[in-house]
Each structure stands twice: as structure tokens, then as C-alpha cells.
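With one protein chain held back, the other chains of the complex are shown just where they sit.
Up next is subunit A:
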Amino acid sequence: MNPLRALGAASLGFLAATGRLTTFALVGIQHCVRPPIYPRLIGRQMIDIGYYSLPVVAMTTLFAGMVLALQSYTGFSRFAAEGAIPSVVVLSITRELSPVLAGLMIAGRIGAAMAAELGTMRVTEQIDALETLSTNPMKYLIAPRLIAGVTMLPLLVLIGDILGVFGGYLVSVYKLGFNEQVYLINSWNFVEAQDIVSGLVKAAVFGFLVALMGCYHGFHSRGGAQGVGAATTNAVVSASILILIANYLITELFFAT
């Protein structure tokens, strides 16, 4: 095949896929704000995304904070700059690690589950059945997941922030011999509202992306078990990549001067 033709076909395919995804996202958002709303379904999704993901996010951020303190000490002690560890831990956790790690963990746990559930519903004609029962699947299936993703991930990240900083505190005080009051005061003095807010904004965006990719790939799943498997993989991979891209863009937006 002519390389130029192949490049053109790939570009057109990419643009078409981007267009389909954007349309899907816009229709999904429209159904989030236009009645009827399904509080029962939103609540169920919130429990799935928020409550059941709490242990995973808690463990991830706690150990991330602990490792961060340990690694920072290894590097900073060479320059007698151990005093900067509390600020490094609190800023790294709130701005970057907690939202990104939580987002990636949720992409693996929830994005995959959404794609598998919706994909199975698609190939077993349950989504067709919804339409024949005068129920819009975008409103009944997609909108509750998007709302739950956007609202629950910031809550998880807020808890992750606290646990991540606590992990750093544990290692610094009980292993590295820091004074606990000095550690806490340093942490508190260095953190600003913008650091936490930027992390929460990232979390909301990541929650939306995870839910969107899970829903999009599951909803358009084709071809039986193999298609559902492919949809699940695509949902996790695309959500993870989009989280990393969006992380850079939001960081640029908040902190580039």
C-alpha cells in the first residue's frame, strides 16, 4: 500500500474516532444535566467507585507517601537538606501522586469493570432491550457513571492526600527520627490551598476520563467475549494514557508562570 495513502487512512480513522468519542462525551454530559435523573443508579455507581475503591486508593497513597519520604531522605541527606522532606512529601502527594495514582488505580478497577459490564450488556442485547422499553441507554447507563466518576474521585483523592502525607509522616518520624511537631508544622506551612485544589480538579477530570473511556468502549463493544475483552483492555489503556496527558495539561494550567 502507498505509504501516503496509509498515513491518510490512519489520520482519517483517528479523526473519525476522536469525533465519535467527543460526540459520545457531549451527549453523555447533556444527559447528566437533563431530567429524568436516576438517583438510585447514581448512588449505586458512587458506592462502586467510591466506597469499594477506598482500600485500593488508601493502600496506594499510603505506601507512595512512605516511599517518597524514604527516597527523599536518601537524596536530600547528601546535601544536608533533610528539612525539606515534609514539604516535598506534602506537595508531591497533593499535587501529583495522589490524583495520578488514584486515577490509574481507578482506571484499572472501575474503567475495566464498566467496559466489561456495558460490553456484556451490548453483546447480550440488554442495551437494545433498554431502548425497546422506552429507556434511553445514555441516560440510564452512561450519565450515572459519569456523574459518579466526577464526584467520587475527588473524595478518594482527598482521603489519599491525608493518607499519603500520613505515610510520609510515619516513615519520617518513626524511621528517620524527625521531630513529629516540626514535621507537621513544616507540612502545614508549605502546603497552599491551590496545591490541594489542583489535585482535586485533576481528580474530577480523571474520574470523568475513566468513566468516559469505560462507558465508550463498553457501549461500542462488538463480537462476543473477544470483543468485550478488547473493550476492557482499550478502556484501561486509553484512560491511563489520557490521565497522564490531562495531568500535564492541568499542571501547566495551574502552575506554569
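Everything below uses one rule, namely that a contact is a pair of C-beta atoms (placed from the backbone, for glycine too) under 8 Å apart; a residue touches a chain by one contact, two chains touch by 3 or more; residues count from 1.
Just so it is clear, contacts and distances are computed from a predicted model.
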item: Among "Oxaloacetate decarboxylase beta chain", "Two-component system chemotaxis response regulator CheY", "ATP-binding cassette domain-containing protein" or "ATP synthase subunit b", UniProt-listed name of the chain not shown; value: "ATP-binding cassette domain-containing protein"
item: Touching residue (missing chain; options A:Ala16, A:Ile47, A:Ala81 or A:Ala129); value: A:Ala129
item: Contacts of subunit A with the absent chain, listed as residue ranges; value: 120-121, 124-126, 128-129, 131-136, 140
